[in-house]
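A single protein chain has been omitted; all remaining protein chains appear in their positions.
Labels run A and B following the written order; every chain starts at residue 1.
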Amino acid sequence: MLRKFRESKSLQGTLLVAPTLLFMVGLLIIPLLLTTIISFGRRNADGGVIYTFTLDNYLRLGGFSTSCENGASACFDPLYVNILLRSLSLAFETTILVILLAYPLSYFIARAPSKHRNTFLFMVLVPLWTNFVIRVYAWMMILRTQGVLNGVLGSIAGLLHIPFTPLEMLYTPGAVLVGMVYEFLPFMILPIYTSLEKIDNSLYEAAADLGADAFRTFFRVTLPLSLPGVVAGTILVFIPVMGTFIVSDILGGRQVILVGNLIQRQFLDARDPTFGSAASLILMVMTLVVTYFYTRKFGFGEEIIVA
Amino acid sequence: MSGFAVEMRDVVKTFQTPEGGFVNAVDHVDMQIKNGEFFSLLGSSGCGKTTSLRMMAGFEWPTQGEVYIEGEPQGHKPPFQRPVNTVFQSYALFQHMNVYQNVAFGLEMEKTPKNEIDKRVGKALEMVKLNGMEKRSPKQLSGGQQQRVALARALVKLPSVLLLDEPLGALDLKLRKEMQLELKSLQREVGITFVFVTHDQEEALTMSDRIAVMSHGKVMQVGAPVEIYERPNCKFVADFIGDSNFLEGEVRSCDGENTISFVPRLGMEIHGMSQSKFSPGDKIVISIRPEKMRLSEQPALSQNCLEVKVTNSAYIGSDTRLEVLAKDVKLKVWEQNHISTLDPRAYHQGEQKAWLSIFPDNALVLPAE
Partner (left out) sequence: MNPNRRAPFVLVMTLLVYFFLYAPILVLITYSFNSSKTNVVFEGFITQFGDTKLVSGNVVQSPCGPFHWFCELAKNGEVMNAAKNTLTIAFISTISATVIGTMAALALQRYNFKLKGFSELALYIPIVIPEIVMGIGILTLFSQVFTFLNNSLGLSGDMRLALGLGTVIVSHITFSVPFVTLVVRARLQGFDQSFEEAAMDLGANELITFWRVTLPMLLPGVLSGALMAFTLSLDDFVITFFTNGPGSTTLPIYVYGLLRRIITPQVNALSTVWILIVFTAVILLQWLQNREAKE
């Protein structure tokens, strides 16, 4: 009996992976399937699910509403489409800003003397390890009308004798963008750092030896070699931003509604799990589509293996 | 007890290639290794020598055929149930244990009492000249020292057979030559059967009692070093071991030992020695080792003597390696420099003419491939 087990490598492998599969199938795949099934259903009066097949939820998301303002039987309300587009554009903007801010810092750390590198890295990680929600709250304190930023600007204006009205920064799309960038900056710094760090010093020396100046070296040697890091970081930033609802909730209030907020509201306030599931599915599909085309062009960035 | 330390009977080992096909890494191999001998498996990479060793150790199981250790068929027994121990090419010393713990590991598995472990580990380390290093960690040891720990770790269990998988490969030349001699004398001292895998023919020739030359999963020839070198049974072995000149030809006559063949490219008949009977018309190839050729100012033999021109010469110190042209055939000739002199006329140089003589006993007639 033991011999049989010893000899069958595939049996051993299957048993080792079994508990993991149990969790993945039970708590990931089945829930996704369930979400899909429910998205075609209808809500009942108590906020439960009537299992049926209807495309109502998707039609609503697409903007085709049957309850129109002017009494027409069908009209087009781009409300939800706008929400989806807003999430997409926010994700793109955040990713680009994060890359621009993260790159110089990663470069600095990667080229710093090795005994200091760990310290610099930890300095990046410490804010990350303080809780997500807390960090969003901090920005609330900074950006609100009587907050820190306005206070500082006001003092400066006072010193220069310029009239100053406090800026309305909170509860705007800008605030949400700032919050997102802040949250996800470390997630881009680490992968870019990892791929930059792998570049052997002798490559820079070789480039210089062959006549390249600092500018050329960067664009022809450094940047291409650090691309896997940028790619990995993009995946680590883009996907979560697409699904965020806290940042928009706290910093955007009622003014900025993203897909995440929509889904959250459906499950909690509006109690329509079917519509929420449909939105969730659309979110997932959109994310997967963008990720698919992105990785097809740029790869997964697996060249940088987790440090 | 069948009398052999290790035996392989018609063993085949098949692997699947990445493209999906199958390849026989070991292809119907028969081998008998005697008790107490130093036996080498020699060949280039992919010939099946390492796979054969791993099947003896129990890391692989034969697809067909059977491996016997001390007469017992091993079947699908895992390594920890076999009375053999292995010295790995990469040493595989446990990095998280020190030298003592590494060497003691095998005895711990046998549930040997502590004080006996102490004694035996001490003796093993002494044998490999590493006493005093017990507390060191593998990272603090040089390549040669690590190799000795690996050796001690395997030997301390007093296995019937010790398997060594290219253990000297990672050492530098000087250290390697030292270790070759040390291993040889160690084996004599301990009396255990050593099965040694290597791709270095000089190493095999130096250390072994017998050598098995392998190629593409098959055993080409088994014999003592002198047999392999002086009496290869095929062109592959003659070519693989040492250096040789090859002349293709056709048999004119053969009486079992003496064979006369016609070599078209030289336009003459060569008298040679054969190990089997050939028939007239058989295609053969004559193998002549460079050190066995003689150059002289005048023809020195009535047969196998031809005029050549020296085209290249390289002074090695102990000998001079020459390239000579006979008709349009390039031949290698090595002459030992047995007189100490600075006079350049003592060595053959380029553009010189000379007569090349080959004793028939030195011209080995082998089947053409």
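Just so it is clear, a residue touches a chain if its C-beta (ideal position, glycine included) is under 8 Å from a C-beta of that chain, and two chains touch if they have at least 3 such contacts.
This is a predicted model, so every value here is computed, not measured.
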{"item": "Chain not shown: contacting residue from A:Gln12, A:Thr54 or A:Gln255", "value": "A:Gln12"}
{"item": "Residue touching the undisplayed chain, where the options are B:Ala57, B:Ile117 or B:Val197", "value": "B:Ala57"}
{"item": "Candidates B:Thr86, B:Gln147, B:Thr320 or B:Ser357 - the one touching the absent chain", "value": "B:Thr86"}
{"item": "Contacting the left-out chain in the complete assembly, out of B:Glu110, B:Asp172, B:Glu189 or B:Glu369", "value": "B:Glu110"}
{"item": "Chain not shown, touching residues in chain A", "value": "6, 9-14, 16-17, 19-21, 23-25, 27-32, 34-35, 38, 48-49, 101-102, 104-105, 107-108, 111, 118-119, 122-127, 129-135, 137-142, 144, 146, 148, 151, 182, 185-186, 204-205, 208, 214, 217-218, 222, 235, 239-240, 242-246, 250, 260, 263-264, 267, 273, 276-277, 280-281, 283-284, 287-288, 291, 305-306"}
{"item": "Chain B residues touching the omitted chain (full complex)", "value": "57-59, 78-80, 84-86, 88-90, 92, 94-96, 105-106, 109-110, 153-154, 157"}
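In the analysis below, only the chains that are shown with their structure count from here on.
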{"item": "Chain centre separation in whole Å, for chain B relative to chain A (CA means)", "value": "62"}
